[in-house]
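Below: one structure, written as structure tokens.
The complex is shown incomplete by one protein chain, all other protein chains being positioned as in the whole.
In this document, chain identifiers A and B correspond to the written order of the chains, with residue numbering beginning at 1 in each.
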Amino acid sequence: MQQSEVAAPSSAWVAGKGEPLVSLRDVFKRFPSGRQQVRAVDGVSLDIMQGETLGLVGESGCGKSTLGRVVTQLQPVTEGSIFFEGKDLAALHGESLRQMRRRVQMIFQDPYGSLNPRMTVGNIIGEPLRNFGLAKGRARDAQVQEVMRICGLNPNFNNRYPHEFSGGQRQRIGIARSLILRPSFIVADEPISALDVSIQAQIINLLEQLQDDFNLTYLFIAHDLSVVRHLSDRVAVMYLGIIVEVADGLELYDNPLHPYTTALLQSIPVPDPVVEKDRKPIILAGEIPSPINPPSGCRFHTRCPIAEAICSEVRPDLVDYGNGHLAACHFAGKLQGSLAAKVAEQSVAEVRQALIADEPGDNLTPVNA
Amino acid sequence: MTTITTGQNMGPPIAPPGISEATDYSIAPEQVSLWQDAWRRFRRNKLSMVGMVVFFIVLLTAFVSIFWTPYSLYAQGLGDVAAPLTLQHPFGFDASGRDVLSFIMKGAQVAVVVGVLTAVFTSVVGIAAGLAAGFFRGWVDTVISGITYIGYGIPNLLIAFLILFITNRPSIFNVIIALSVTSWMDMARLVRGQTLALREREFVEAARATGTKNLPIMIRHVLPNALGPIIVQATFLIPAAILFEAFLSFLGFGLPSPDPSWGAMVSAGLQDRFLTYHTMIIPSLALLITLMAVNFIGDGLRDALDPRLKR
Partner (left out) sequence: MAAILEVKGLKTQFIVRGGIVRAVDGIDFRVNKGETVGIVGESGSGKSMTALSILRLVPEPGKIVEGSITFDGRDVLAMNDDQLRKFRGNDISMIFQDPMSSLNPVLKVGYQIEEAMRAHDRFTPEEAKARVPLLLRRVRIPDPERRAKEYPHQFSGGMRQRAMIAMGLSNEPEVLIADEPTTALDVTVQAQILEQLRDLNKELGTAIVLITHNMAVVANICTWVVVMYAGRVVEQGPTEEIFRSPQHPYTWSLLRSIPRIDEKLGGKLLTIKGLPPDLTNLPPGCKFHPRCRFTVDRCFTEEPELMTVGPQHESRCWVQMDNVADRDSDIREVPVVPEAENAAV
């Protein structure tokens, strides 16, 4: 593999403004599962620009968390390259990979599972400094307390254990740990989905504040599209191991090109009963298929309301439709407007039909009623 | 689920200047730590507490016997083996006319040394092997697991005999080695299982993500979180080792004659069975009481520390 080649090729990817900080090129990740293989990430190419937040959304099992772990090299890639600051992380091993961890950090989903219950908060947050021999004793304590203060934790609590903190505070501890090495790139894997609703906003605001103050670049992985919309500059939508659409945040939400994105966006209820009353979402049939044996052609064709013969045969490429709006669909942009409304109407009607099919006139009404 | 908590969480925020409005300074509900919780549950277990007291007395006796026993172990002919028990010699005399109480006390020392040292040796070897196998997996695991599988196939007694024959000089140290060689495998299996589970936990992943090297991950992150089951297993090793040593000594493969093992005493007492029973019964009782005490402690620790058995 070519090692210190500057990330560049296929200019179609350089979509956002400025320089890419991280570039994924044809990244594959497969896990053995018995005799078969789980194709968790199946050919992803993506650029993450300096200073931006790229939201990565998708449903469970789409491979978004695996992609996050591959980008941080917590799991090795099966194939492909991950360029970061001019180096291919996928080609690094051992000590050179460890040194790179000073620049790339991760925030984990589970505020309970991601902190060692047998270590004090000060030791947890200070461990990265210790790992790289960056500060000792008093100096380390001072840095730990400083970063605790930045993350909204009481610096005097550095000798307490994680179990003495609430979920939101533990997530702040995890954020402090990821921040103390002053990385340039942070992968946040569902950092708020395990928190209470009234706490989520605190963490979202903290992440935004830190990005401004420390010039961070985020890969923000989430299943909650509302949160992603709030936080992200650009959004990538993942389905069964591949990216089906990438666009600027506003563009994606206003003008989704891929039918999956359209359905995904419509699936999300709005906290406003007036809007909800008239909203008719497209209800997709079934659930995400198994990544062991993904559907042929377009992966989404088994659930797609506008699929045609070609969709099950030819896998569509991710094509630029202008302004860095990319989509992988043979009929990109078709499921919009009146067609979308018609499809939604139909899908809702199908749910209803199933419900009332056996109601009147059949012999199942109770005899002794 | 309702988290059961005590303490105050509504204290006024103590904010130093210059903190953004996102600051969350409220103190979380105080919760008891795992160790405090374990100690509370352990204390509730009456048998374990009795076991603790008894084992403490055994330890104390063993310690005292280093410096003092009522009579010298070398003083023979103090009385007749068939003589009735008296206040001066509450446990009577053995066949050589030596004071049995003094031997029981010294025997406690042997039991404690063998039990505790075996537990320590076994734990050290077992933890190291189990950590390596569980953490690195691959060929390291194959080799270590392979050795344990072969080890399980060979009877413990045979291995102990082999070692004692090879060294050809029975001593406390050799007995401990013989015991450790046969019993580290259980510990290794336990630690391997714990490590396999713990290495998949998110905090271990987080440690790796912040550039922690393998050895610190094992020592700082994996081992402390496996300590509960390890302590339980090590505690149960003590009575097992004491019993095994007594058994070897009973068979005559244990410690050489002047070292007073309880097992050897039972064996010797067996020779006196036509004259008296106390030389056999008293060391047997000492053995029985000590083993039960440590087993009760182990049971209590398991209930207190092993989360798998938590209600």
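Just so it is clear, contacts are C-beta pairs under 8 Å (C-beta built on N, C-alpha and C of every residue); 3 or more make two chains touch, one makes a residue touch a chain.
Computed from a predicted structure; not experimentally measured.
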Checklist line | Touching the absent chain when the full complex is considered, from A:V275, A:V314 or A:A341 | finding: A:V275
Next item on the list: Kindly state which of the options A:L284, A:C311 or A:A327 is in contact with the chain not pictured.
Entry: A:L284
Checklist line | Among A:S45, A:N131 or A:Q266, the residue in touch with the chain that has been omitted | finding: A:Q266
Margin query: For the chain left out of this view, which of A:L74, A:L97 or A:A201 touches it?
Written below: A:A201
Next item on the list: In the full complex, which bits of subunit A touch the chain not displayed? Write them out.
Entry: 59-60, 166, 168, 196-202, 204-205, 208, 223, 225-227, 229-231, 249-250, 253, 263-276, 281, 283-288, 348, 350-352, 354-359, 364, 366-369
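Everything below uses one rule, namely that only the chains that are shown with their structure count from here on.
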Check: What whole-number Å value describes the gap between the mean CA coordinates of subunit A and subunit B?
Finding: 49
Note to self: Considering only the defined contacts, which subunit B positions touch subunit A in the complex?
What the structure shows: 14, 16, 19-20, 22-31, 33-34, 201-203, 205-213, 216, 220-221, 224-225, 227
Check: Which of the residues in subunit A come into contact with subunit B in the complex?
Finding: 69, 72, 74, 98-99, 101-102, 105-106, 108-110, 113-119, 127-128, 131-132, 149, 152-154, 157, 161, 163-166, 168-169, 172, 174, 177-178, 181, 202, 205-206, 209
